[in-house]
Every structure is written in structure tokens, then in C-alpha cells.
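Below you'll find the structure I mean.
Rather than the whole complex, this shows some of its chains in their spots.
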Amino acid sequence: MKVFTEEIYMHTETTVAFVNLSGRVQECVDKSGIREGLCLVNSMHITSSIFINDNESGLHRDFEIWLERLAPHLPITQYRHNNTGEDNADAHLKRTVMGREVVVAVTAGRLHFGPWEQIFYGEFDGRRKKRVLVKIIGE
Amino acid sequence: MKVFTEEIYMHTETTVAFVNLSGRVQECVDKSGIREGLCLVNSMHITSSIFINDNESGLHRDFEIWLERLAPHLPITQYRHNNTGEDNADAHLKRTVMGREVVVAVTAGRLHFGPWEQIFYGEFDGRRKKRVLVKIIGE
């Protein structure tokens, strides 16, 4: 059995951002030498997500608007969490809708994707350094 | 370590549909010969889901109505993604709520389920061929 671990660092310019990680995660699979197994990719933060969807900028804008409707940022005082001095309670809720992690099969040394599947980091409280964990096990 | 990989094909008659895959996934576990491990089941498409819940048709209808309230199909023009010529932006959002994948423990050669857990494929943009991936690792 082989195991591979890597943390990927991220720094977004905007509060909300989507970053395509598909290439970097495949590089991890390449480096691991693992041909068959499971690849976990998770945000190490609680106000950002890892999710799989289409690499289409219109859709990403739809996600942003939709999440703002489901969990509005304003007014900040609507959330008890923000009484702690934070203003990011909505980011915790948005990340919950989008998910913390994905598990992707590795087959013949490749991320085993359907035709349109791409891995994204979804940031909801950005403009600071964040981390994503890639853990692969297999043989 | 043993590894098993299978793609299951699906074709729903309706745009929205729920298909119980529990039996077919257990068949994969049987074929794999794996007694202890982890079983990943994921949609290979970005407008459909794999999720675990109750096998109760009233609940499935509740899911359908609830998802339509959270991410309505109409008007199509409310979504930027639909400017690409698609009309399925809402299906991308609905699948996000329901999830892309499940990971289920395999114990003593069986999917290690609680009393009411069943695996479903949730389709939100059907009437065409789709695929589900089953990847099992263990021993």
C-alpha cells in the first residue's frame, strides 16, 4: 500500500472565488506513483469548500448569486456567530452547501472523472492564506 | 490490497428521477471479493447526485418539491449558465444540495448500513445516458 500527502496553499484576491485545482491534484497523483486507489481532497478551513462541477464561468457566477440568496452576508447582525467579532458566519453556511471535500477514484494513474468533472476550491471568506489537503491511498 | 472498479449505466425517462442502487452496489462488493474496506459511489455527471436516504416515495417527492423551491428551473433566463445554450443550470445547483458521492464502509463483505440507509442516484437533467462509478478498496 502507498500513501501520499500534500498541502496546497491558496490566496484569493476576492472574498468569494473559485479556483480550478484539477491539474494540481492530478500532479499529486503523478507524484504519488499510485495507479489504483482513492484520492481525498478537502479544504482545511471551515469557510471554504472543495467541490466538483463544470468549468464554466457563468455557472460559477450562478453559484455565487444562489449562495448569497440562501445565506446572505448582510445584515451581519442576523448571525450569532458574528457576535464573536467575526463577520463571516454566512461563509460557514455557504461552504456547508458546497461541501468540505471530495473523494475521487484513481484508475490507471488518472483521476477517474466523467466528461465534465473538474475539482474546484470555493472560497467564501478569502483575501488571506488558506490550505487544501490532498491524501491518496492505493497501490 | 484489492481494488475494484465498475461503471454503472443509467437512463431515466424523466428529467428528475431517483433510482435505488443499493442492490447493484452490493453486487459490486460481492464481485470484488473485498471483505473490509471503503466503497466510493459517485455520479460521473455534474447534474446528478448519489445520496443516501430513505426508500420512501413520499420523501422522494418532498425532495423534488424542496429542490425546486431552493433552485427553480424557471425562468431559464435567471441563470447565466443558460446563456451558453443550456437550460439545466438549476440541475447543477440541485445536484450540489444532494451531493456528488457517498463513501460507504464495507464490513464482513457487506455495505455497512444503518437500518434505513439506501443508496440513490438522483437525476436532475435526465432523459439521456448517464454513468455512476463504483470504486472499492480494501482486502
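Note that the chains take the letters A and B in the order they are written out, and that residue 1 is the start of every chain.
Going forward, a contact is a pair of C-beta atoms (placed from the backbone, for glycine too) under 8 Å apart; a residue touches a chain by one contact, two chains touch by 3 or more.
This is a predicted model, so every value here is computed, not measured.
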Whole-assembly copy number, given 2 chains displayed: 3
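Note that in this section only the chains that are shown with their structure count from here on.
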Contact footprint of chain B on chain A as seen in their complex: 1, 36-38, 51-54, 56, 58-59, 61-63, 66, 70, 97-99, 102-105, 107, 112-117, 137-139
Chain B residues within the chain A interface of the complex: 1, 3, 5, 38, 40, 42-46, 70-71, 79-84, 89, 92-93, 96-97, 99-101, 103, 131, 133, 135, 137
